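Every protein chain but one is kept in place in this view of the complex.
Labels run A and B following the written order; every chain starts at residue 1.
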Amino acid sequence: MAARPLLRVEDLQLHYRTRRGIARAVDGVSFDIRANEALVVLGESGCGKSSLAKALLRILPRNVHSFRGQVMLGDTDVMALGDEAFRRDVQWTRVAMVMQAAMNALNPVVRVGEQVAEPLRVHAGWSRERARERVVRTFEQVGVATDFLQRYPFELSGGMRQRVVLAMALVTEPELVILDEPTSALDVLTQASIMNVLKRIKREQGTSFMLITHDVATSSEIADRVALMYAGQMVEVADADAFFHEPAHPYSQMLMASVPRLRQQTEPAPIPGQPPELIEPPAGCRFADRCPRRFDRCAREPEPLRVGERHHVRCWLHAGSGGAGGGGRA
Amino acid sequence: MSTERAASAESTSPLVSVRDLRTWFELRQWGFLRVGSVRAVDGVSFDLGRGESVAFVGESGCGKSSLARTLLGLHRPTGGEVSFDGYRVQDLAGRDLQWYRASVGYVQQDPYGALPPFMDVRRILAEPLVVHGVTDRAERERRIRRALEEVRLGPGDAILDQFPHMLSGGQQQRVVIARALVLEPAMIIADEPVSMLDASVRVEILNLLRRIQSERSLTLAFITHDLSTVRHYADRIFVMYAGRIVEQAQVDELLEHPQHPYTQALLAAIADVDAANARRVRDVPAGEPPSLLHPPPGCRFHPRCPHAMAGTCDVRDPGMFEPRRDHLSACWLHER
Partner (left out) sequence: MRRWLEGLRELRRYPSAIGGLALIVFLIAVSVYTVIAIPYSQALELWRGGEAWRMHPVNAGPVWVDRLLGGDKPDTTVVRSEDAETRSAAFDGGRQVRIPLSFDYPHDDFPSEINLFLETRDTEREAFVRLRWQTPDGDIIPLGGRRVAREDRISISQNQTLEGRLGMPPHVGLFARSTDAGQPVPDNGRYRLIIDAILFGEDASLEADLVVYGRVHGIAGTDHQRRDLMVALLWGTPVALAFGLLAAVGTTVTTLVIAATGVWFGGLVDATIQRLTEVNIILPVLPVLVMVGTLYSTNIWLMLGVVIALGIFSAGIKMYRAMLLPIRQAPYIEAARAYGAGNARIILRYMIPRILPVLIPTFVTLIPTYVFLEASLAVLGLGDPVLPTWGKVLNDAQTQSALYNGFYYWVIAPALLLMLTGLGFAMFGFALDRVFNPRLRTQ
């Protein structure tokens, strides 16, 4: 597999203006996604993970205070593109997104077949006939019978609607699909079958995924890589193996310990305290307040430190180990 | 059935006893034409002991929330009966009904929606007391503070003057639990109490509920779709499918030796965090839960069941069998 990343994000920043001050929803985030790789962005609600997705697809609200950083999609410098060029060349054609609760946002009066064809017709300018053919194929991929094309959203179950939304993202055959909480509203069995669909598409189409979720167990269903966000920053980015079995950041460790396990007797342990506000987050390490291993260096803000092959941690505990500090990439 | 009777004979009588409970919702066209019934709960029987913590597990639409609401007296049962502390709940009225309502606390799924946004915490917690005729202000204040301390929100006046939107999700859910406790109930029904909360908060809330349950020796009925949280917070599990209980047993017994094909499928679909998960495709039974308007004849799982036996499963309703000791399963596979 090519070592050159499909998506490379460097020091991305997205701040909002609010009535109470500047909310640092995405505050200096760096990561990359390789072709045919699935990155799971984990985090509790309000950590900025949805803002990160919206920033990548430029679905921005009006109260943006600052939006900067570097985003390279292949050789394209995405941040340098104008809005029109971005909409034409990147949005949906190369990077598609399934928004949170999108299954409930389907247009109730348009047949789902037409809704799925819409990205093709609007973004790629395809003819109706050609688009239809592709839609049928995409429906087969996501496991929706083709006679559902003629149905309206309310005639479908939640699981089917989620598949339709997924089809909408996949229909343009994008290189990267961003999924924001794609299964959190679904039942266990439906969740599992949606994850099966994602796995199969990843294997068969070579698509890359960025999956945003708060659910650690679901994330392990697809993750090649895991990025854990906390208060607008990525505190740890690592391969799934390393993250799930030997997390490096204290927050990662506590998060893993808080996950209830079905097949183990270990009791989950809560993480005391609450995440800080995105408006005026504490100086220094943002997790320091809740961290059991806090020490004096934590008063200064840690940079992402490299602790291993494609493994970065924002924690002073790792300052001595695994090579030079700084945001360098392998 | 025999085991249940044996169990209740051993200890004191059960707190809640449900027999062949049915809660159907009539579907009407143009407001009056009956076109059918949604059989949300369709023939459910069980006993809950005092101080017992149980979980009702199932997918959405399996009737678990309707069951909870029927137990809470929010829906009138269509048939069967619910007894609470020896009284038939359907027969209660007036003061007796208020006593029943005070005896059963309710914790809901969406903590923000469960709190009236225009009331501050003091008012929210005072409401049940006012409804139940606690007119003395000082007495109310005392009970409110005690409930808040029990959910670890007190002491302190700060929280009492807050409005729900000023609280975090975890704090909101604590207020909801405090409201359920303020009338000093004998039983609490918690409908998906943590599904809308963040992972780190979930454990806190579940621990809190369990602690309160054991301190007050409450009967606690969890309604959840998430089997993985159940292990540490319930003694017994009821697995529901399409309006019926298909399997029931002690937690460890059920998780380690699932008997019903549906339970087995459910457990197989749940991942424990492991990087290897990404490399395997899970076995998921095809299809979707049946319509409760027209449930399939016989066993309701038979259209999706890998072990379905033609001529049996699609014709006759399975009764409850006891394939293992104290472990009941509604599946013809276990007919002896």
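Following the convention adopted for this analysis, a residue touches a chain if its C-beta (ideal position, glycine included) is under 8 Å from a C-beta of that chain, and two chains touch if they have at least 3 such contacts.
In this text, all values refer to a predicted model and were calculated from it rather than measured experimentally.
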Full-assembly contacts of the left-out chain, visible side only, are chains B
Filtering B:K64, B:R179, B:R231 or B:H334 for touch with the omitted chain leaves B:R179
Cross-chain touch to the chain not pictured, restricted to B:Q108, B:Q171, B:S200 or B:N277, is B:Q108
Checked against the full complex, the residue among B:E81, B:E127, B:D235 or B:E253 that touches the missing chain is B:E127
Residue list for chain B contacting the dropped chain reads 31, 69, 72-74, 97-98, 101-102, 104-106, 108-110, 113-118, 127-128, 131-132, 161, 163, 165, 176, 179, 183
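Everything that follows uses one rule, which is that only the chains that are shown with their structure count from here on.
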CA centroids of chain A and chain B: separation to the nearest Å works out as 33
Given the complex, residues on chain A that touch chain B span 38, 44-45, 157-160, 187-193, 195-196, 199-200, 214-224, 239-241, 243-245, 254-256, 258-264, 267-271, 274
Chain A partner, complex, touching residues on chain B are 59-60, 168-170, 198-204, 206-207, 225-229, 231-232, 255, 265-267, 269-275, 277-278, 281-282, 284-285, 288
